[in-house]
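For this view, one protein chain was removed and the others were kept in their places.
Each chain gets a letter, A and B, in the order it is written, and its residues are counted from 1.
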Amino acid sequence: MEKIKNIFNWEPDRSLYPEKDENGNLIVDLSSQKFTKVWHGPNHPGTTGNMAIELTLSGDEVVEAKTHVGYLHRGFEKLMERRLYIQCFPTCVRMCVAEPDYNEYLLARSVEELDNLEIPETAKWLRTLVLEMARLQTLLRTVPGQAGTLSLGMGVQWGVYLRDLVLDLFEELTGGRVYHMYIIPGGVRGLLPDGFKKRMEDVLLKIEDFIVRIDNLIFKNILFKKRTIGIGHIPAEWIDKYGVVGPNARAAGFKRDVRKDYPYLVYDQLDFDIATLTDSDVYARSLIRRQDLITTIDLIRQIMAKMPNDGDIKSPTPNVLHWKIPKGEVYVRSESSRGEYGFYTVSDGSEYPRRINLRGPSYTHAVVLLEKLLINANIADVHSIMVSLQTCPPEIER
Amino acid sequence: MALKDILTPFTAWTNVFKPVVTIKDPFNDRPGAERYRGFHFNDTSKCIGCGSCEAICENEAIDLVPVEGIETKDGDSGLRPRVDYGRCCWCALCVDVCTTASLRLTNEYTWVTENPEDLRYTPGVDVKPWDNNELGWKKPEPNYHFFGQKRVSMPELHPEQRDKSFIEIVKGYSKEQAILEADRCVECGICIATCPAHMGIPDYIRAIREDNIEEGFKILYDTNPLPEICGRICTHKCETVCSVGNLGEALSIRWLKRYIADQVESEDYKRILQSDGIANNGKKVAVVGSGPAGLSAAHYLALMGYSVTIYEQFSQSGGMMRYGIPEYRLPYDQIDKDVNYILSLGVKIIYNTNVGKDISLSELKSKYDAVFAGTGLHLGRSTRIPGTDHKHVYQSIDLLNKITEGKEIHVAENIVVIGGGNVAMDITRSLARLQNIKYGKVSIIATSLEDENSMPADREEVVEAREEMATINPGWGPKEILIEDGNIKGLRVVKCLSIFDEEGRFNPKFDESNTNFFKADMIVESIGQGMDIEYISEDIKKDLEINNRGRIVVDELFQSGAKWLFIGGDIIQGPDVIHGIANGHKAAVGIDKYLNTNI
Partner (left out) sequence: MNDIIQDITTRFSVTDIINKRENLTFVTCRKENTISLITHLRDREKFTHLVLLTAVDWIEDNLFQLTYILNNPTKKIDIAIRTMIPRDNPVMESAHRLWEQVATYQRELKEMFGIEFPDSPRLNEPFILEGWNEIPPYRRDFDTKKYSTETYFPRIGRGTNDPEEYMKSKLYPNDPTK
């Protein structure tokens, strides 16, 4: 009996390979034929978007990982430098496909802050609603997506269906499904359509039912637990060292959330709490996102109940065809589903931005943090770890 | 890790018994939402081809193309947007910025075609199945605008501040107000074609926005040497076609022009316009009349190096601008400011000299290389109704002349003005002021054939006249001036039903049963002026061509049948200042061409 048990608990002796020099550094000599080089991506169903990880393996163990980006680079930051501020807004949304609304909001907020423009109260609520809806639809894909990386695709399909329902709501409110182009400098582009609140509530109820099913399918699943608990552990001291933000930091016990710490829009009028965990592994990060999903549903309900039903949606602005923004610079941030998402905008006083720089969470998560986390990981866990960081390549290379 | 963790995932199997959620026939079962941003549709009858959609398109997906059957005319470029769906990103900024709300996106989002060239089409012109889809993205409501819809209001004297004096009413924009107003311009350039002088309107408005007054001033003088004057009393045809005016209020183009001119001091003119040291070319041109046409011709001729002499019948320059338009609309020092600059270019004016009486046109011909005549319309027309020969029946133009010259005029206690044009308003408001000064009250009625909505006077003239307590009672045809014991008792009028017949000719119809009587001791006729070309002697006249409406025919350079004689201004086109300026400018080019190539 003991013998059988030992077979299940067998672990290879990893002390000999890969070899180390006297300082404890790995000796990675590809010509020794003891190592394998594997390209994980850029076209790999397990990667999020087009991004490659160059893995050096010793057996099934990763000894070196390098992130390669550039497959999505279209130079948006540069392109915006020769566009009017209003023309930037259809461009900037493309810097994150999954949650384009944060880009719209941050661009609009930068312009408003540089030009000292206040927006109508109704627009603030609508903006908050759209940002939370964006988080909702991303999490609907990401939470079950974590199990998807371990080949449990059923939850992903449920999530994609529910996300489609949220996109239907987006379509009603903003006229677009993926790129909503709804938040513009000065306000938003439309009031809630008739009956929207009712339809929103219907969708939220379906999502709540889905969370129960997801719990049963994923979070109470022994295989999922086995494959995620203790995997991809981010030590607490790495959080600041590697610039870790959002759910990844919250899973390590850091109660950081831009919505609470630097309240923007109407978040100070909403009642919500930030969940934290301390395990800081893939499972903990998944649980944090699941909790975020619940928080978001609650926030949307609060917004629906509290928001004004009519009123101006846009402040008067200068003529957008030649709107000059006063010289200056500003950094504005918001909490995307991945963490702190910010725009650094520099204006030279002309009609065109001097520089717009996006600070995306994946810039640190998917490059330096991921490269560190993958060391000594099993190759089968690579994309599970990557997805647990919720990497988004377009925001790395813009 | 419990047994539970092994079993619970299997609950997912319960979904096998749930209904499927996919849409079976998405082409028919799933129309786009009410606001969906699908393919474009353009209401081409509303669209004016201003190109704002093209300007805002960040992907350069929109071209403006000519469309068969859509004519280029005042206020419509005749161009229509064509969308390249290889570039369009469906952001609908083109819809939001549209100045006429003609462009929208429909909720159609499926379209299969084998030819990629199909995906570039002119919405509303190339017929598409979704053209009648009412749903789709439209310009959002309410209060959602990409540029200011309301004019920056012009500070003016209150009626009680102005109704006893001839002080200028309109105060002019401050810098902040002007920049704010200039900001509303979408720079489409549609106004340029409508302006008789084709002024570079969007360019000088941009100069205001950039607070570059000197640049703006130069642009003004490219086409208009009387900006202070035009900035006050131009008929601003440009504002009637302003694309911003389609949904909001048109730009105050006239006041913006005035703003630029007001900012520049007289002593800076030559420096800014770089008009010092023009080489004289030794040729001489005479100009008859120092009205807008004459001054404009003189200005551009002087810039080309000609020695120009203007002959003016009155003691001061300006023609109708000084002797017709009251001072509260156009202060005399502003006329002087514009005229003095022209004089500083070497132009000479000989005052109190009536060509035809004091010097003959033939003499001018022999003394000068060419002559430009801009003699205007100074002969008041009469209604010729019974009683018009009474001594207290006046012509408005005569009274306005006298007011300008500071001469005493007869001001009765009750006055009736016949006429509904701007001159009628000018005399009404001038006499109202004089009544107010003399009697401390206003009792003046202006009446016209045209009804309230078709009165030719500018709307603000009518409104301001009423503010000054004058009565405007339009829609009546004058029948008879009632005279008792040699004194005027009043004017008898009948209701006017229509003015023009089916063929568009002047042929008023009256309702004789509906009469009215306006009490008056003095009547002023102001139904238009005619030209006086007595000064053109018979030997010259025989070279001229005169058309069936009694007008002298000139070519596009304003050269008459007598090659040395160029004629322009109100006697050819108008009547207004800006046509005169444009005529004078073209004639100057014509004279230059004539004297150099002898056409």
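The rule we apply is simple: contacts are C-beta pairs under 8 Å (C-beta built on N, C-alpha and C of every residue); 3 or more make two chains touch, one makes a residue touch a chain.
Here the structure is a predicted model, which means the values were calculated and not measured.
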Of A:H40, A:R163, A:H180 or A:R256, the residue in touch with the unshown chain: A:R256
Candidate in contact with the missing chain, chosen from A:K20, A:K37 or A:K241: A:K241
Per the touch definition above, residue among B:A12, B:I190, B:L364 or B:L595 touching the missing chain: B:I190
Interface with the unshown chain - residue positions in subunit B: 49-51, 54, 62-66, 72-73, 77-79, 84, 86, 117, 120, 188-190, 192-193, 197-198, 202, 223, 300, 556-557, 582, 585-586, 589-590, 593
Hidden partner chain, residues of subunit A it touches: 69-70, 73, 75, 77-79, 81-82, 113, 240-243, 245, 254, 256, 261-262, 328-331, 333, 340, 342, 344, 346, 354-355, 357, 359, 363-364, 367-369, 372, 397
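What we mean here is this: only the chains that are shown with their structure count from here on.
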Computed distance of Cα centres, subunit B from subunit A, in Å: 57
Touch list for subunit A against partner subunit B, complex: 83-84, 86-91, 154, 158, 161, 168, 171-176, 179, 181, 187, 189-190, 193, 213, 216-218, 220-223, 225-226, 312-314, 316-322
For the subunit B and subunit A complex, residues of the former touching the latter: 1, 4-6, 8-9, 11-12, 15, 21, 32-37, 52, 55-59, 89-93, 96-97, 105, 137, 140, 142-148, 183-187, 206, 209
